[in-house]
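Every protein chain except one is present and positioned as in the full complex.
Coming up: chain A.
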Amino acid sequence: MNFDPRFSGRQFASVGTRPIRPDGVDKVTGRARYGADFNMAGQLVGRVLRSPHAHAVIKKIDTSKAEKLAGVKAVITAKDLPDLTDGDAAMYDILDNCMARKKALYDGHAVAAVAAIDARIARQALKLIEVEYEVLPHVTDVDEAAHHHAPLINDQVFTEGLEEKPAKPSNVTKRTQFGHGDVHAGFAKADFIVERSYKTEQTHQGYIEPHACVASVNPDGTADLWVCTQGHFVYRQHCAQLLGMEASKLRVTSSEIGGGFGGKTHVWAEPVALALSRKAGRPVKLVMTRDEVFRASGPTSATSIDVKIGARKDGTITAAEATLRYSCGPYAGSWAEIGAMTAFACYKLENVKTVGYEVLVNRPKTAAYRAPSAPMAAFAVESAVDELAHELGMDAVDFRIKNAAQEGTRASYGPVYGPIGIGPTLEAVKHHPHMKAPLKANQGRGMACGFWFNFGGQTCTDLNIGMDGSVSLAVGTVDVGGSRASLSLVAAEELGIDYSHVKAIVADTSSLGYNDMTDGSRGTFSSSMATISAARNAIKILRERAAQMWDIPVEDVTWEKGHAVAKGEKYGNLSPLSLKDIAAKSGTTGGPIAGHSELVADGAGVSFATHICDVEVDPETGSTRVIRYTVVQDAGKAVHPTYVEGQYQGGAAQGIGWALNEEYIYGKDGRLQNAGFLDYRIPVCSDLPMIDTQILEIPNPNHPYGVRGVGETSIVPPLAAIANAVSNAVGVRMTHIPMSPPRILAALDAEREG
């Protein structure tokens, strides 16, 4: 299909309005079905036995007593998930993470699983499984793990990316480097240099819905999987490969998803549930407890970052450098690499260098968390930028405006930018009333910028027109926050019909072609592109059918505002045919009318945001309250502005939790001490103010409507904006996230003691 994805600058009728979402009523009445809300006849309950040790050799597992317990239908260990990965190291890591094969690599690592007729028997059975461990020394801190004396997590790992292959194995799996110019020469030209080290602690996405699935493997080898996931096609691929199935024999249906934020992009329990079902010959429901979600899903990296930035007296940055160490859990990842790419992406720099180190630790395998890796890098860089502005005697916003990247700037990670929003968000912040509002004692204001790449990827969409003229839109990107509403708006816009006549669903893996998962803020960007393409294909057929009904050449039929129009004076007696008119006759003009689209949505426009934050710090307790918060972000084009605002507010709130309170706390024994919402406290309603938003629309040239992804960038600036605000409030530079009361008090004490 000759689909032209370029921005066309059209006027909109539906896009930009704020209708009620199609899945809304189900969600306010309790009818919406999430991962744990699905059941099958004869279903068993699955439970997973997890390692209590951070690092241990599994010497022996005796499941015989558990197998003899009445009501137990299957017990599995790694032996029931044989290695079929055929040298694919990334898949092997996924397999090993689903069920430990030789060593338990973190507190919570799965070692065995049972399926029983009810939860009580399943829990009893877990207690009857005897595992003999040889406990090994462990390491959970990113800096300690990178040290050459640290306990080795995998003795087959030799640091990649070094000039010479190292002689000894290491917990550092990879070194990556980005940048251009000559930073040494750049620093030599600087009048002022700020150099600091920062740390951030590990956080969890904190989705309220624990991972849940129902797996049913049939005797003929076909299988069904019902699961909460951000990407059911990817889950199908991974599960099929790990279980030795053909992908088409495994039908995966994505349930409603109760939050993911990147955390539901990886399989954990699903291959285990399938293996249990295969062994038991019955469907198995496997739902993680909250404790399991914290201990054994995929939190973000803990980081340690060094930043050095130099500038001339006039405020021009002459050089910028960062070294970033990110924890990956016990398996290789590319988290520091992403941090190294995003760190200085907001700025126009002649000389820039970033180096990333991926570090193995005895913690759960790191997974994506909303603009993964970018918030920590932005915390370090934007803190240093603020400090440098202060040293120069320049306003923090003006200093950033002077150095902001523009169209044509070569990004620190390589590409040359097209039209971008960093400058406009900064100008909007400079003139925002929030920046001029007075502050009281113990209050401080901070601001910071953030960047995210955004992603497009493989996308497939079906648009079917019913004989009554209503439209069914089947998409393959899981709806994590209102995309069925935005995609229905896009279909209505393109077809020229009312939003109320479009119903969007997320189709299962057997009903639609492959789709990448909903990550990289791609849901609305890529599926709207495919929806536009599918609608245009349907319009082509609608025009053909109208031409047939009129008995005129199709070239003389155009599509305008939901109607086929015969062009030319000779057709003056032909009234336009509505989509409904044409659909009603489809049975006799060639059959059903549909539009299909499969494409790779290239050209996801990069995204920038600038945030403003006011805090009040209690100097006696170190407790911090956010009292005002403003998000300014470029959306390209806000398809459904209310849900765009929701993304801005939600990302800011998660960033506030990360900045002030959330962290994984490990004991000396390597065990997670706060695996629950009581002790891992995410922001509650009374912790936050209203979160103001300002949507800027700098069209993405690579999308017909100018859409950019909006979901992730909003979590990038908060860590730094709040750190700058707290630092301004207390007069001490905060360098360790989260800025919990004890850390703030310690910083104040250290300052007093000089």
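Here, a residue touches a chain if its C-beta (ideal position, glycine included) is under 8 Å from a C-beta of that chain, and two chains touch if they have at least 3 such contacts; residues count from 1.
Note that in this section contacts and distances are computed from a predicted model.
Missing chain, UniProt name from the options "NADH-quinone oxidoreductase subunit H", "ABC transporter permease", "assimilatory sulfite reductase (ferredoxin)" or "(2Fe-2S)-binding protein": "(2Fe-2S)-binding protein". Touch with the chain omitted from the figure is made, among A:Y133, A:F261, A:Y413 or A:Y705, by A:F261. Although one chain is not drawn, the whole complex shows that of A:A41, A:V416, A:A441 or A:V684 it is A:V684 that touches it. Touching the omitted chain from chain A are residues 18, 20-21, 23-25, 27-34, 36-37, 120, 205-210, 256-261, 287, 289-290, 480-482, 642-643, 645-646, 649-650, 652-654, 676-678, 682-688, 690-691.
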